[in-house]
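Below, a portion of the complex is reproduced, with chain positions unchanged.
Chain nomenclature is as follows: A and B, assigned in order of appearance, with residue numbering initiated at 1 for each chain independently.
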Amino acid sequence: MRLGYVHTRVTDLEESRKHYVDTLGMRVVAEEPGKLFLKAWDEYDHHSVVLEEGGVGLVKLGYKCRTPDDIAAFENRIQSFGAVTERMSKGENLSVGDGIRVVLPSEHVLELYSEIDVVGTETGSLNPDPFPRHLVGVGVPRIDHTLVTCEDPATLERFFAECLDFKPSERVVTGLDRDADLIGSWMFCTNTPHDIAFIKGPNGKLHHFAYWLNDWNEIRHAGDLFAMDDVSVDVGPTRHGITRGETIYFFDPSGNRNEVFSGGYITYPDFPTITWTPDQLAKGIFYISRELNERFTTVLT
Amino acid sequence: MRLGYVHTRVTDLEESRKHYVDTLGMRVVAEEPGKLFLKAWDEYDHHSVVLEEGGVGLVKLGYKCRTPDDIAAFENRIQSFGAVTERMSKGENLSVGDGIRVVLPSEHVLELYSEIDVVGTETGSLNPDPFPRHLVGVGVPRIDHTLVTCEDPATLERFFAECLDFKPSERVVTGLDRDADLIGSWMFCTNTPHDIAFIKGPNGKLHHFAYWLNDWNEIRHAGDLFAMDDVSVDVGPTRHGITRGETIYFFDPSGNRNEVFSGGYITYPDFPTITWTPDQLAKGIFYISRELNERFTTVLT
């Protein structure tokens, strides 16, 4: 149904709290020793980001499914695919119900669940305002997607397609002939341009996770606050060719890459997949400059 | 899966062509005597708007489904609900395949189909630009939703929920007690705030159909072009409370109301439905002015 939570490691929880709360505007909904559970204002589930002290990089991703039956069906398909799953019980993750835990072919850990406490958005469900009167910092409304790296994008794409009904919106290939290799794939299970994406690289690594913003003006405003709050900016503001989105990439204090993302088109199950060839890839990534920086392609956590 | 086409009557086809092509920027993909088939630049299906000379108002709406099996399942549910359906054959609508035709409890005609010629977007599927280099007029990328009136919104809401798996994002009710009446319902089958909406009024009537725009700046730009092209503007630019969208309502030369719409939140099957009460309804409709004009609530086609 959607990306439900991103659980990452951070080197310093208090530094991270300043970043995710004061600058980005998330709210701490719960704390455990060495862990913060955070929620953005327009999300109604209990949390969408978990920060765990110790190191950097991804612990796991949670995708929320409609029903336990859906999860059971996914479990069957995943096992047929040959990936490892295990049952996950209510309470293993704060506020999250039963589900399954999958080790992807890319060594990332994925959790599927259908229940989590619903705490509601900050504007509520009765005659709501379009946004809270007193937003904090950037005021991100919700998380949007993640991009991870893997040694074998073709297998991971097949996994998400066959096991979880994701479809590719855009694909980067080494060429247009039949035996060309897949370098990256952007896949959706909603009507957005991507709910997850993966590009060729080391297994198990996180390139970035992204927050939604409403428009290009909010992207610039985020950039202004990043300058005021000494947030390290990687690239942007600019436009993506791939997804058409508008973006700034930046780093949390531990070095995990975040993105603020707006725009993009609508997808449907019959969306005609877009193909990018290597000669146009820089334009696909950063449409306006048509230049990739070294940092963007090599720094992973 | 989505709103596929809106088929409306217009009093003068050539006047309408100027409006939908020169001002809004759609492209004529086919013509039949007394009929124009139009497509917006970011749509890949054959057409999304059909204009038929003679009168005003809605002829029918087409919603595209994933598969013939989905349609068969919908057909069963519709018949159980007690609505009238008939089989529709490939060719009855130019470019559209087999499907079913339903007369809704609200007397609107709905067609469900899963096949239509795919002609592609104007930016294509290989290393595409984010928009065509030479947009015409407003340059609408796609249609978005419709709003129709009906005598019994509660029944129509139940129809769309039970027969077609739509869910309500927002509901206007006469009060918060159990036996309050439903005045309007905004329902989605995608992740948008609404794919169809209906409010209390005469059966069979069209309030408006809407085009997507990317942001508030494009909304103003559309308004500027409406002034230059002498398009009659009903309301806006403004913000909706309901859907959070940004909007201008305007009329085509025959008096059918159109909308340009941007913004809004993302919905999912577990979206907590929003409720509006009558005391806040003006704010729900036009958030900034909190005033309804007579024309907006009474002019239908």
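Keep this in mind: a residue touches a chain if its C-beta (ideal position, glycine included) is under 8 Å from a C-beta of that chain, and two chains touch if they have at least 3 such contacts.
Please read all numbers here as calculations on a predicted model, not as lab measurements.
Undergrad: All chains share one sequence here; work out the copy total for the full complex from the 2 shown.
TA: In total, this homomeric complex is made of 4 copies.
Just so we're on the same page, only the chains that are shown with their structure count from here on.
Undergrad: Just the number, please: Cα centre separation of chain A and chain B in whole Å.
TA: For chain A versus chain B, the centre distance works out to 31 Å.
Undergrad: Give the list of chain A residues in touch with chain B in this complex.
TA: Contact set of chain A toward chain B: 1-2, 42, 44, 64, 66, 118, 120-121, 125-131, 141-142, 190-192, 212, 214-216, 239, 241, 244, 263, 265-266, 268-277, 280, 283-284, 287.
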